[in-house]
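Structure incoming, see below.
Missing here is one protein chain; the remaining ones are kept as they sit in the complex.
Per-chain numbering from 1; labels A and B assigned in written order.
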Amino acid sequence: MIKGARRLPLAFLGEGREGVVVEVRGGPGFQRRLADVGIYPGSRVRVVRSTGRGPVMVEVLATKEACKGCPFRTLCPSASSSYRISLGFGTAMRVLVEEA
Amino acid sequence: MTHVVALVGNPNVGKSVIFNSLTGGKAWVGNWPGVTVEKKVGRYRFLGREFEVVDLPGIYGLSAFSVDERIARDFIVEGRPDVVLNIVNASNLGKDLYLTVSLLEAGAKLVIALNMMDLAEDRGIEIDVQGLRRILGVPVVPTIATKGVGLEALRRAILSVAESKGVPKFRIGYGRDVERAIDEIKAILAGTPLEERYPLRWLAIRLLEGDPDYLQRVREALGEEACERIRGIKEDLSRRLGADPEDAIVERRHAVVMDVVSRVVRTARRPSFTMTEVLDYVVTHKIFGIPILLTMLYFAFRIAFDLTAPLVDAIDWLFSDYLSGLAEAHIGSEWLRSLVSDGILNGLGTLLVFLPNIAFFFLLLSAMEDLGYMTRVAFIMDKIMYRLGLSGKSIIPIILGVGCNVPAILATRNIEDERDRKVTAMVLPLVPCSARLPIFLLFSAAFFSSFRGAVIASMYVISIGVIALVANLFRRTAFRGPTTGFIMEMPPYMVPSIRNVLMKTWIRTRKFLEKAGTVIFGSVIVIWIMSVTGPSGYIGPGAFEDPSLMAKSWVAWMGMKLEPLLRPLGWDWRLAAALIYGFLAKEVVVSTLSLAFGKGGVALMRELSSMLLPHQAFAFMVFSLTYVPCIPTIAAIRSELGTKYAILTVLYQMALAYLLALLVVALGGLVF
Partner (left out) sequence: MRLRSILATLLGVAYLTLALTSLLNWAADRWGGGPVLGSLGPLPAPSSLGLFIPLFTVGILYASSYYYWRSGPRLEFHAILLVASILSLSLSILELLLGFAEFLDHLVKVGLFGSAGGFDPGVFAELEIPLGLLSIPILRVSLRELRSLRGS
């Protein structure tokens, strides 16, 4: 485990925190459904709203890979290409993230 | 020659607005073959050419894990439309381009509508449209559909692509290992009949992604042996990559999208936040969310039911006073006069007075949908709905169900979890639809004039309670098991386009009017005939004046057969008859009552209030709320879930309604 990084379900990542998805637990259909909305191992998310044992609203940010060699160091386009997704509690428990 | 244009895009990109603007809103609505997903087709003419626009369901990719995606994929790949119009949210390129890239890989002749340019601008996003056009190799047209900007250019681009021969050459390089596997699979497929039906590279990629549909098609065309070889190639690749090829391909596609985005998007002035963030902060807040939701509902109900009062009264006057006066004065024949005035005007009038309520309710519903508020409602309600045994996504069908249960049952398709979907569809008939509203309005006005608002509201509260009860019961018995919860995109808030809202309202209201003009018109005539005839033969229109004559009619005969069962509830044969006919459509309950009593409006209310005690009337309201779904609803459940579930729904509802009504009467008996 990398020093300082915590691995935990998305449902428990607090409001305003960012994380990198490390694992999506579930069948291929479930994984694909999440990948379609941009949640797959390697994607970065920020929790906008977390409601305890309820749904979680996240902002999906640009991936690290895309940031490599990105010409916009100061004006990052990822801030503008981000979008919001809500996940039910059950779903958010099956998405494991590493806190960034 | 007609060019076929397929409309495709993620959910919430303004697809329906573009469809309506292109076609002028005229659409033929049907179902896709074999499934009950709505198929909308419209037409338009441009520079002398005919175009047929097919609206595909909102999708994220072409992976075909849901029915919607399978329909869209098959139509694009096998239907080979002349143009695929891909609508993309300009403020959200990072997500939407994934579908675009998938479409290009599938060899679709694409035109991209870069919609919601105003929103992008508002967020400080500048898009290099020329650059995007160059990278993707297809026309890209910036539009603001809600304001009609860019539609002319869009029509031109569609025309030029429709009449060109070329296929876009955009291609994703997947790296040496994957590319080698693609080439090996291509070699297997080359020269077979599959080559004519599908772009080979795309088919090879689909097979590497493990698409079961296409594996099946290969098996059918080339036999098991080819499948084995492909599986071998895939396993080989898996070993070399040290990962699932499927993940590698999806990830690469996302990376390419992000790369494209970083090349064409310039954030000129990066705003520190957006209006959507500001509104979401308050609207989805732990404490404020629910009061705000209740306030919105309060506004909607006051507008739909109180603001429309003058219209309701004017329509009442038209039917009960003006038109029936004309009929009395100008129709000579006694029976014809009775048919028109006692039957048609009385029956339809009692129903059509509620048209303004229904139209305004739909208007507000459409406006809230277009505003982007409905998805927030699902978010806020998820926790509560979970306790009710449902999912947050169930709230959208339920709110739609307040209008009409039939489209609501079709809307359950958006719920991914199979058990959630079944339970939601089966409890939906318990949602008081607008057809049941006339019953509540009539009885609450007749019996509870001083607090009729509270009584009507209580119907909705009871409905929630009963839904919770039944859903939990189902969840604990037949549909046990964990739910996968929901995954939902939250679109940015937008000022709704008035044109689109009005169009949606009109489409929904038109269904009510069509029903009034067909099923209900027919039922009214049948009931009139059954009122003036009886087991002893023709009675004559006198039946509507004289209750003792009416008692000899077929309506009475049917009601009386059922009366013993309903006597403990204090209802007589006329109420029983009304409930029987309510099976056709709930609107008919009120029409039958006014026919059976020979009176409408205030006179009917007076008659009812002299006959029943308030708690018996309340029991009737509760019974109408919960008893059998109407025939169209049963048909919808049957086509969605199968005959078994349709029968189960009818049976549980009958038992539930009877028990609840008995309970109300028993409790009321203690008070009165």
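Throughout what follows, contacts are C-beta pairs under 8 Å (C-beta built on N, C-alpha and C of every residue); 3 or more make two chains touch, one makes a residue touch a chain.
Not measured: the values here are computed from a predicted model.
The missing chain, though absent from the view, touches B when the full complex is examined. Only one residue from B:Ala309, B:Leu326, B:Ile498 or B:Ala603 touches the chain missing from this view: B:Ala309. When the whole complex is considered, the residue among B:Val167, B:Ala457, B:Leu473 or B:Met494 that touches the unshown chain is B:Ala457.
Hidden from this view is one chain, which touches chain B at 269, 271-273, 275, 278-279, 281-283, 287-288, 291-292, 294-295, 298-299, 301-303, 306-310, 313-314, 317, 321, 451, 453-454, 457.
Simple rule for what comes next: only the chains that are shown with their structure count from here on.
Centres computed as Cα averages put chain A at a distance of 30 Å from chain B. Within the complex formed with chain A, the residues of chain B that make contact are 60-61, 63, 65-66, 91-95, 98, 120, 123-125, 210, 246-247, 250-251, 254-255, 258-259, 261-262, 265-267, 270, 276-277, 280, 284, 286, 375, 378-379, 382-383, 386, 391-392, 416, 482-490. Within the complex formed with chain B, the residues of chain A that make contact are 26, 28-30, 32-38, 40-43, 48-49, 51-55, 57, 60, 62-63, 65-66, 70-72, 75-92.
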